[in-house]
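The structure is given below, and queries will be raised subsequently.
All protein chains but one are shown in place.
By written order: A, B and C. Residues from 1 in each chain.
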Amino acid sequence: MKKINIAVLGCGRIGQMHARNVALHEMTSLACVYDINEEFANKVASELGVFAVTDDSEIFSNANIDAILIASPTDTHIEFIEKSVAANKPVLCEKPVDLNINKVNECAERLKNNSVPIQLGFNRRFDPGHLAAKNSLLNGEIGDLHQCIITSRDPGIPSWEYLKVAGGQFRDMTIHDFDLARFMLGEEPTRLFAISNALIEPKIKTELNDSDTLMVIMETASGKQCNIINSRSATYGYDQRVELFGSKGMVISDNRKAHEVKKYSTEFVEKKEPYLNFFIERYQEAYMNEITAFVEAIVNKTSPTVDFEDGRKALVLAETAIKSIASGKMETIN
Amino acid sequence: MKKINIAVLGCGRIGQMHARNVALHEMTSLACVYDINEEFANKVASELGVFAVTDDSEIFSNANIDAILIASPTDTHIEFIEKSVAANKPVLCEKPVDLNINKVNECAERLKNNSVPIQLGFNRRFDPGHLAAKNSLLNGEIGDLHQCIITSRDPGIPSWEYLKVAGGQFRDMTIHDFDLARFMLGEEPTRLFAISNALIEPKIKTELNDSDTLMVIMETASGKQCNIINSRSATYGYDQRVELFGSKGMVISDNRKAHEVKKYSTEFVEKKEPYLNFFIERYQEAYMNEITAFVEAIVNKTSPTVDFEDGRKALVLAETAIKSIASGKMETIN
Amino acid sequence: MKKINIAVLGCGRIGQMHARNVALHEMTSLACVYDINEEFANKVASELGVFAVTDDSEIFSNANIDAILIASPTDTHIEFIEKSVAANKPVLCEKPVDLNINKVNECAERLKNNSVPIQLGFNRRFDPGHLAAKNSLLNGEIGDLHQCIITSRDPGIPSWEYLKVAGGQFRDMTIHDFDLARFMLGEEPTRLFAISNALIEPKIKTELNDSDTLMVIMETASGKQCNIINSRSATYGYDQRVELFGSKGMVISDNRKAHEVKKYSTEFVEKKEPYLNFFIERYQEAYMNEITAFVEAIVNKTSPTVDFEDGRKALVLAETAIKSIASGKMETIN
Partner (left out) sequence: MKKINIAVLGCGRIGQMHARNVALHEMTSLACVYDINEEFANKVASELGVFAVTDDSEIFSNANIDAILIASPTDTHIEFIEKSVAANKPVLCEKPVDLNINKVNECAERLKNNSVPIQLGFNRRFDPGHLAAKNSLLNGEIGDLHQCIITSRDPGIPSWEYLKVAGGQFRDMTIHDFDLARFMLGEEPTRLFAISNALIEPKIKTELNDSDTLMVIMETASGKQCNIINSRSATYGYDQRVELFGSKGMVISDNRKAHEVKKYSTEFVEKKEPYLNFFIERYQEAYMNEITAFVEAIVNKTSPTVDFEDGRKALVLAETAIKSIASGKMETIN
């Protein structure tokens, strides 16, 4: 099979990861890497043995480039998505589409007749564990779903610089859980309630009007209940769990460790090392599977399983959460 | 040490369990059992080798009886508590104090100068696992508490007869979790939000205006977040978990099994048998420890660690949850 | 049902435990306790509210005593077994029958026409976990048994005084594993190989010609393989595991903890407290179930499921292990 030749936009931490994954993936080849910062672009390009680009028009006009992976800063996503579509190149875009729901809605309007595949980078849907949990539900193993509990705690608080521009905990962090909840529930949540606070770093609240610790409850039209539990700082590592409880049973996708070593002494038994540190390690397979799904959508000319509209809807949930925080009420999701 | 001689009121399922525990406990002896139903009283008395009583005045006037354990129907609790206090006999009363918060408040008013020990039967506080989790928090092992998640699912829906008189899921079932939440949080919750539904048996909603599946979020003045997850029917057994997440770490009190057997085949690995069926099996040690605490309060002339006011406050939380369901808002806890 | 009235012989640590169990067990009552040491006997008797005996003839001639539980020093076991049989009183005797195989064989010869129930105190057969493992094998869940691995490590080395008279690690400690192996294998081992050493306390080897660390391999006529792994000192608590591996799968009876609390921090995840300290805590249920089985054998007039001959055969395996250590060869079990 001919490999899909992909250009990766953005050479930051996540861009580097994607570039490396594209280079290693057996269905893809890395065409080039782009960054507005020439030094960054050159460094990553040289490490991976491809050419560097600092003018994105070279990419969209290059007939040898089959597809685009967008890992550049959030405020460039919409522009690059639209340029990819214009160039008829399928695109895999990191989350979120944008921090501004109005811009996302306007983009959606412009793309309403688009048929070029746009896949959103909600990597967790492709995690082998979370996927097996979802399949267990689809196979009827747990009967009707009643409750979905998503625990998602980052291993440590990001830098102040990052926090200032990240768009707030709901849009930056919980957005992954909102998407995962929609994926697991199998139907749209219709109402949402949230609380949040800055218990780790009070300045996040006082200076940024943001939070680091939160809980969300959502409900679907048929009454399914969903709970999201978030914290920016779990000392024991990246805490990523999904629990699906149904009329016939339960399935839990639990945390993954680097290895299965257990230690025993006068003080403890079955002690293990902290969980994998963060998303690049924890979701390594998910990121590779995400590329596989992208290639399959391109090759089979099918819609991506997670698309632009999924990106928009996750952002709508984040907006609704922010509204609920302000009102102290359960808010209807529009 | 002289054993404390205890009369057990009520010979239903939970009364029988308590009578047996009192008889087996090394600090107590079973004086007699009481039930308004003579046949029940005689049967249990005969099995345990004590005398049966059907007129409670014989108990309160009996100088050989040191203390009272109330396991009779809920609507008799207040009467028997007050008779015990009048007779100067320490009392251990099953939860809830009463289903009617006004009656509880009136009783509290009448008892405001009381000094006879009244312990409430919130058995879960005495579970070795839950207690070890709480101690881990008190010892500073997890730093400041940020989030408390209590999962509590019964193994099967109760009978329709029981459901009709139980006072609703919040007052009957969640009341245990409300108390456990207060115990774990170490400070009073100030605001509460709840959703509920009848996903297991829709008639519970349509005919009883009650629920079988619910979620609660509570917040304390300092911002601690608490989540309660309830279902009336977990096919895999009585699901009882507590998770305490803090600034320095986490502690989880997980489910207990009858034994530690794991099975392996072409279809599975590490498969275990369903959890202990219900509260009598799961909280066997907790019920014994509860008696120990009661005896210690009597002997040391200290206040019980969980008392009438704890019973009242758990009921206040249940009332607030019902109010939140109606309003769709986070309600202040008064 | 009328309770079986049992006299307990021996008021040491294990005798006290048995006396308490007999007093608590719903099928039995404690008739009296015996010890040659009057002070010991009085102390235990007083605590449990029964009378003390220092002349054993009072017990064997007492028509109100239905059965005997022997927990006195090993060198009195045979004498008391034979006196029980002569008095037509069923007997439950702690392991081992005796440290001297010749005395055991002579006793067996004298008892060859005996029909009074004699149960040996191999408590582990009655552990809920080990029993569930055995039942899994009997139910065909793992197919034909191929390999049985028994790990058995004590939490700490016994006192020098105890070691001097205990008869050596094989007769004192491994004897439990030899019995458990016979129980699990379901057929007699025919050949045995052993190695041993004193790795914890070298003086055990140099001064007592004994060991603290050993491994045994046994084989049955049909080729089943069994492995026993022993140590006198596991810092992390009493380590008691059984693994049954067969043509269709595997079942493991794993270690039991006091509760299911897991701790998480920057240094670890899923850390638990050390295992239950020793046999009285770990095998609490097994000791109670052992009494149940004893009563059932008495009431139903059936042979005990684990009897004198089982006690003798376990000792034969210990003797064969000692022989193998000397020869460096796999020895035939006679």
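The working rule: a contact is a pair of C-beta atoms (placed from the backbone, for glycine too) under 8 Å apart; a residue touches a chain by one contact, two chains touch by 3 or more.
Fair warning: this is a prediction, and the values are worked out from it, not measured in the lab.
Residue in contact with the omitted chain (choice from A:136, A:197 or A:213): A:136. In the complete complex, the hidden chain is touched by one of A:169, A:197 or A:255, namely A:255. For the chain left out of this panel, the touching residue among C:36, C:87 or C:195 is C:195. Those residues of chain B that touch the chain absent from the view are 234-237, 255, 257, 264-275. Against the chain not shown here, chain A presents residues 24, 127-129, 132-133, 136, 141-142, 248-256, 258-266, 273.
Residues of chain C that touch the chain left out of the display are 144, 146-147, 149, 151, 153, 193, 195, 197, 199-200, 213-215, 217, 219, 223-225, 227, 229, 231, 233-236, 239, 245, 247-250, 328-330.
Here, only the chains that are shown with their structure count from here on.
Listed by label, the chains that touch chain B and also chain C are A. Seen from the Cα centre of chain C, the chain whose own Cα centre is farthest off is A. Here the spacing of chain A and chain B, counted between their Cα centres, is 41 Å. For this pair, chain A with chain C, the centres built from the Cα atoms lie 57 Å apart. Contact of a single residue of chain B with at least two other chains is seen at positions 248-250.
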